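These notes are about the structure you will find just below.
Only one protein chain is missing; all other protein chains are in place.
Chain IDs A and B follow the sequence of writing; residue 1 opens each chain.
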Amino acid sequence: MGMRAYIIRRVLLFIPILIGVTLLIFGILQFFTPEERASAYITGTPKDPSVIYRIIDKYHLDDPVHIQYYHWMTRVLKGNLGIAQSAGNIPVSSALLQGIPATFELVIFAIPSIVLIGIYLGVKSAVHRDKLTDHSTRIVSIIGWSLPTFWSALILIAIFYGGLGWLPTGRLSNEAYGVVTSTDFVRYTRINSIDGLLNGQLWITVDALKHLILPVANLTIVSIALIIRVMRSSMLEELSKGYITTAKAKGLTTNEVINKHARRNALIPVVTLTGILTAGLLTGVVITETVFSYKGLGYFAARAALQMDIPSVLGFALFVGLMFGVANLIVDVTYAYIDPRIRVT
Amino acid sequence: MSKIVEVQDVVVRFYTYEGVVKALEGVDVHVNKGETLGLVGETGCGKTMTGLSIFNLIPSPGQIEGGRVLFKSKDEKVRNLLSLREKDLQQIRGEEVSMIFQEPASALNPVYTVNNQVSEVFLTHRKKALVKNVIDELEKDIRKVGAESLKGRIYRLERDIYRKMLKNPNSLSLRALSKIPIIKRYEGRLNREVRNQVINLLKELGMSDPERVVDMYPHELSGGMQQRVVIAIALACNPLLLVADEPTTSLDVTIQARTLDLIRSLKKRFDASVLFITHDLGVIAEMCDRVAVMYAGNVVEAADVTEIFKRPLHPYTKALMESIPRPGKEYKTIRGTVPNLIDPPSGCRFHPRCFSAMEICRKVKPRPIEVKKNHFVACHLFNGRSK
Partner (left out) sequence: MITMKINKSVREFKKRMKPTIREWKFMLRRLKDSPLSIMGATIILFFAVVAMLAPVLAPPATDDPYRMPHEGWGRVPQPPSSEHIFGTTTGQYDVFYGCIWGTRTAFRIGFEVVGVSLAIAIVIGSISGYYGGLVDELVMRFTDIIYAFPGLILAMAFVVAFGRSLDSVLLALVLVGWPTYTRVVRGEVLKTRREDYVEAAKGVGCSDLRVIVKHVLPNSIYTVMIMASLNIGAVVLTAAALSFLGLGAGSYYADWGQLISNSRDYIMGTSGDTLAYWYTWLIPGLFIFTFVLGWNLLGDAFRDILDPTIRRR
């Protein structure tokens, strides 16, 4: 079948977009003078102004645009994105790498939460159309969609941390942090819930998971409305199609008709949505991590924005653009897997 | 002649934002065992809804508001299908009555293979027989490799699982097992068994190269082949009644002829009765033993096919027959238009277009009267002429 050919075609299409992403970031960089751009590569302000000029020379920051781009891309590919002043003067690329495990851990739990709950509620709403389930789900999801991420985060903290004292903020409790950073503990992945398991310290995993509940809940509340709405309307559309009558006429139970036949077709637009969902997640992560003091990529980016740390913000944007492109690629391939008709196009 | 299905006084209404559509207003029609009854009428007259009412599958926002559908099952018992619980109705659908649809492309689920969709019917209604076959096959294999060998042990385990399936098909342990990827392989034998049945069925339907077709997706097949798959699904379990809803309307003319031939021969082979819904009088003449004519939600006339064509009684039927274009004859149409079913005409729904309309036609809805043997008409012109 055309699956392999389709994948190859998609990957080929991906490359110009990648280049486009780098071009856009490079374009934004051009808003700064060569001196400003040079200072991105040093820590603090130099006592000797000639340092700046040497950098401008070395990195070709004042050359014609196409030559600049070439040199800039070479630097980027080697991992040199400048120095992150807001993160303690470490290289931007290090700061990004440091933040990845934490954000990954958050996203890895958030996505299934949003998608599974969203699909479930969407199907239920469609099947019980215009009844109480449908209306209440819709109202709850509109409310969720209207909540400012930082506001809902603060409310969650006020209720569950301040008020009830059930759930904590940050990534780990102090004791867990102590153990994780000690020499006995091997940080294989830097993802605490997994490292806890790999080190045989289950309570670390539990601790990490406890700290994840509130941020994941926040991300879910804010992002779920879209999935529910699309799943619902997609399901409604499928339920009115001919093959549903065929399935019923075969004598299948209502559950079989909904879950085996309708849902699979209804999922198709939702898979496309996962791309948009990831975008929303990455956005939500910036704010959520900040409010919950969850030190991942989002936290890093927000702090950089506050302090106007340009290389960090732009480096972060570049990184996210690339990641997002990859995510979309995966979404397209999954789409082709589910819907065999797509493989022909 | 015994009846296989009798639709009595069925009322179907659709509740839309623009008003209540009175789609079927007391439809009476029956199919005798072994015959092909044609249900003919213009678009929107309610023929498809009549067919669907037999299955109790009127789509929302429609509701069945009255009437009975008496059906004689394979166990010789007569039941009112409209009063059955959903669970019991599901056993009848696909097993004793089945449907062929107008547009095969939309009747088939685009994301599943042909095999998957036809197997489904077998797995829903014939699981026990299939499992028995698998167990027999397993017993043979166990004897071949010896009960104590490694393979033998595996086979015995499989056999026990299948025996359990026979006794209690929905048990929790079975469902849990089928979700675990590697253990799920035990279903392989069952799937192979079903697949063979599907291939045989497709062969009987005259499909060339069924082994290849079986793994294809609906969009990869031509219209005619798609329709054969739909027919295969309908006939898989030897139903007593086949409801064919305009099965050839969306096909090319040459494929039409072949499909009609197929339906005719299959009807004989499987000994089924057919309710053939169509708007095409030519197809009626070719395929049907008896005909029922519908107009705006009512059956206006029902008789043998030759009677209908040669001696139509109802003004509408007469007008229909006259409107068949013939070379040399003047082109005639029926004056007026099909009525709006939200606000239908009072009394006889045809009266605004009827040349023979009388006072009473506006006031009272005519009930069907048997004017000649097996010839029913619902028209006030024939009041008092019942046999």
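The criterion applied here is as follows: a contact is a pair of C-beta atoms (placed from the backbone, for glycine too) under 8 Å apart; a residue touches a chain by one contact, two chains touch by 3 or more.
Keep in mind that what you see is a predicted model, and the values were worked out from it rather than measured.
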Of A:P49, A:P112 or A:P148, the one touching the omitted chain in the full complex: A:P148
Sole residue of A:N80, A:S173, A:N199 or A:T283 that reaches the chain not shown, by the stated touch rule: A:T283
Contact partner of the left-out chain, one of B:Y17, B:Y331 or B:F355: B:Y17
Where the missing chain touches chain A, by residue: 16-17, 20-21, 23-25, 28-29, 31-32, 138-139, 142-143, 145-151, 154-155, 157-158, 161-163, 229, 233, 236-237, 240, 278-280, 282-283, 286-287, 290, 301-302, 305-306, 308, 310, 313-314, 316-317, 320-321, 324-325, 328
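In this section, only the chains that are shown with their structure count from here on.
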Gap in Å, rounded to a whole number, between the CA centres of chain B and chain A: 50
Contact set on chain B toward chain A in their complex: 52, 55, 57, 59, 86-87, 90-95, 98-99, 101, 103, 106-112, 120-121, 124-125, 217, 219, 230, 233
Of all residues in chain A, those that touch chain B in their complex: 240-243, 245-254, 261, 264-265, 338-341
